[in-house]
Structure formats: structure tokens, C-alpha cells
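The structure follows.
Shown here: the complex without one of its protein chains, the others still in place.
Each chain carries a letter (A and B) given by its place in the written order, and its residues are counted from 1.
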Amino acid sequence: MNVKRRTLLKGTLATGALGLAAAAGILKPARVLAAEWPKNAFEAKTVDEALKDVYGAGQATQSKDITIKAPIQAENGAVVPISVETKLPNVESIGIMVKENATPLIATVALSNGAAGYFSARMKMAKTSDVNVYVKSGGKLYSATQQIKVTVGGCGG
Amino acid sequence: MKKILIGLAALGIVNLAPVAVHASPESDLKQFQDHFKKKFPDVPFDEYANGLYALNPVYRAQWESYNEFPPFEIGLEEGKKMWEKPFKNGKTFASCFKNGGAKIAQHYPYWDEQTKMVRTAELDLNDCLKRNGESEFTNLDKDQKARVQLAQLAAYFYTLSKGERVKIDLSKPGAVDAYEKGKKYYWARRGQLNFACSHCHVDLAGKNLGGNQPLSAGLGHPVGWPAQRLEWGRLETLHQRYATCNKQVRAQPLKHNGEEYRDLQLYETYMSTGLPLTAPAMRN
Partner (left out) sequence: MARLTKIKTRAKNGATEVLVLVNHPMETGQRVDPKTKQKIPAHFIQKMTIELNGKPVAVADLGVAISKDPLVGVMINGAKAGDKVKASWTDNKGESGNAETSV
């Protein structure tokens, strides 16, 4: 058993702080702890680093079966809508990276139990950049890319 | 700033002669709306309710994306809560308005004969608070939190009239004078950049200024407000937009709900006669 948990359980049973502990996630089963937020991946400063942290070693294969719906010219870099859709089968996960952002990883989503190969979000972009999307399908990694232009300035008030 | 001046010179800014002072609001209205119908023959009239997106296909697709679940729904929910929460005396905002507040916003702002001033929804909402012994939203020029709360409340008020077509009554004594003052403001040059509202929103409507400032048509301007600009990430009042717009041309911003902005709002809204209310809306 995780040492932290053992110590905490001993302590909390005595002090009745179980509620707090549960909220802090310390009492979660091990497999959920393993699925904690991937800090290294989100702090990686290059696409390659982030890719390794999220998907491990190996290359992604370009795929025409991934459709990116995103503007060619973003209206405002703070709110760029993007959706990823794929015809690839057995999609396990989708990931989005913005190459020119200080930390490229935007989000990853693990899909299962009837979820379609689809993910959408609104993201922040610092400047014009290639946006890479990754799809893990049947154990293999695929990718597609699109450039999104971001014009800073204008008469912002 | 240099970019903008160069852009304007390149576009050959044309100053449309201001309408003669002795024309009537009705003839002003026809001239104003006809100008846009002629300039953009393929844009359906109702589309002008969508601000810059009526004239900008590149951003329109994104706008339709945001509209699938617009961020202003969060602020709007706050506005709904405020509207529905009873005052200490048990009454609610609905008691201050005709028809419980539903299907009346298309007549705002209006000339109030008793107080001899143009009244906006924000003013009436504040007045409702006052009459029921509650504290008003004050210091709107400096207190963003108070102003945004009022914008959220006003946004909800406007949803009660969503789709209703603008119809402003200028028949009472004093109304046309206020309208004329608002019109004068709209067409007068101001600020270091020496622009009038008409320069950007009549002459240059549809153009993209300085690379990333798409200009909306003056026609339909107020019907999406209170609005949430991507730039601000929050619901805001129309007068806040007037103030920041003044700053953009390096002019002195004026007071929230002060006479100038209220008269301007009266003019702009009258010029949008017939367009459906879409507030709150996402804007650039």
C-alpha cells in the first residue's frame, strides 16, 4: 500500500479528517493515482518532449483520416476554437499541441466506452503556429497538422 | 497607431456629409439604412443584428463555433439569478417593469417625459433597486465588478425580449432633441485621431482596420448589447464599449449613463429600427 495512504489513514482515523483527505485525492485507489495529471508533459517546452511524455517513444504517422476544424485566421488568440474528428477505429486518445506556445501541450483526452473519435475545445495561442493533433488508434499513433494565423494588435480596447 | 493611419490613407477615407439638421428622424433612418443596403446588396437586413459577423465571413465561422456554447452563458446565469432573487421587501425586478419585463426591451432606450432624459435599461434596473430599498450599482466608470454585474442583469433583461424588433418612440416632446444630440455626436470628429463614429462604422464598415480590427456597420450596433467581447472575456455594457471606443481614437471617454452616451444610444438604436434584438451576443 502506498506509504502516504497508510500514514494518512492512521492519522485521519484519529482526527476525522477523512473528508479532507478524500477531497485531496490521497485516498484514491492506486490505478487512479497513476492517471494523475501529466505534469511533465504539460511543462515540456517542445513538441517532441511533450510527445514522448504523453505517448512514449515512437513516431506518429500522418493520417488523412483525421479532420481538424479550426480557423486559418484566428479572430482572437485568447479563444481559438478547435475540433478534432477522426474516422480511425478504436480511438484510445486524442491530443492537441500548439508548436509555438511556450509549452505546446494543450490537452489530451482518453476515450472509451462508446466515445467517438472526437474532441473539441477553445484554446489560447500566443502567435501564428502549426497546430498538431494526435490520435492513438489501435495502439498506433497518428497525426495531422494545420497552421492557425494569429494577428496581435489592432485597436484592442 | 501608425499602421491605422496608413491604412486609412490607403483606403481613401471618405467623409459622408452629415445629414442636414432639419431632416426628420424618419428620413434620417431611411437614408442610413439605404446606405448599407446599397453598399452591401447581398447582406439580408436581419443579418445586421450580428454586428461585424454580418460583413466578415472569415470570423463568422468562428463566431458560429462560439455560439454553440457561448461563454456569456456564465454571466447570463448570474444575471438570471439577480433578476429572480427577491428584494428584502419580497418584490422582484419584474414588478418594476411593464409586462413583468418581457417583450419591452425593444423600446429601450426611451425618452422619459417626467425626468426629461433618455433612460436606458441599466438606469431603470438601478432605479428599481433604489425604489425597493436595495443598493444600486454605482461607480460604473471605475468599478468593473459592479458594472459587469449590471451588464449581466441587463443582459438577462434583454433576453426576455430576444427577437423583438427595435421600435423607438420619438413622439414625446424633448425626444427628438435628444435624438438630434445623439446624431450630432455620431457624426462629429473627435480625439487625436479626429474620427467620427461614422468614419469607421459607415464609411469603412466591413473593412479590416490595421490588420485585425474588423469594422462593424453602424446599422444594428446596439441590438447585441450587453455583449461579451473576446477581447474582454466578460459581459459588458454598451456604454463601456462607447468609452473604450473613445479611447481608441484618443478621445476622452465620457461617463457611463451620462447624457452624451444616453443620447448616442438613442440615436444608434433608432437607426436600427426593425432589427431583432440578439442580446447578449459574442463580439470581437
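The criterion applied here is as follows: a contact is a pair of C-beta atoms (placed from the backbone, for glycine too) under 8 Å apart; a residue touches a chain by one contact, two chains touch by 3 or more.
Not measured: the values here are computed from a predicted model.
> In the whole complex, not just what's shown, which of B:Gly233, B:Gly258 or B:Gly274 touches the removed chain?
Among B:Gly233, B:Gly258 or B:Gly274, only B:Gly233 touches the chain that is not shown.
> If the hidden chain were put back, which of A:Ile66, A:Val79 or A:Val135 would touch it?
Only one of A:Ile66, A:Val79 or A:Val135 touches the chain omitted from view, namely A:Val79.
> In the full complex, which bits of subunit B touch the chain not displayed? Write them out.
68-69, 71, 73-74, 77, 233
> Across the whole complex, list the residues on subunit A that are touched by the chain not included here.
23-25, 35, 37-38, 41-42, 78-80, 83, 98, 101-103, 105-116, 118-125
One rule holds for everything that comes next: only the chains that are shown with their structure count from here on.
> If you average the CA atoms of subunit A and of subunit B, how far apart do the two points sit, in angstrom?
The separation of the two C-alpha centroids amounts to 39 Å.
> Residues of subunit A touching subunit B in their complex?
Residues of subunit A touching subunit B: 71-76, 78-79, 81, 122, 151-157.
> Write out the stretch or stretches of subunit B touching subunit A in their complex.
Counting only subunit B, the residues touching subunit A are 3-4, 58-59, 61-63, 65-66, 71, 209-213, 230-231, 233, 241, 244-245, 247-248, 284.
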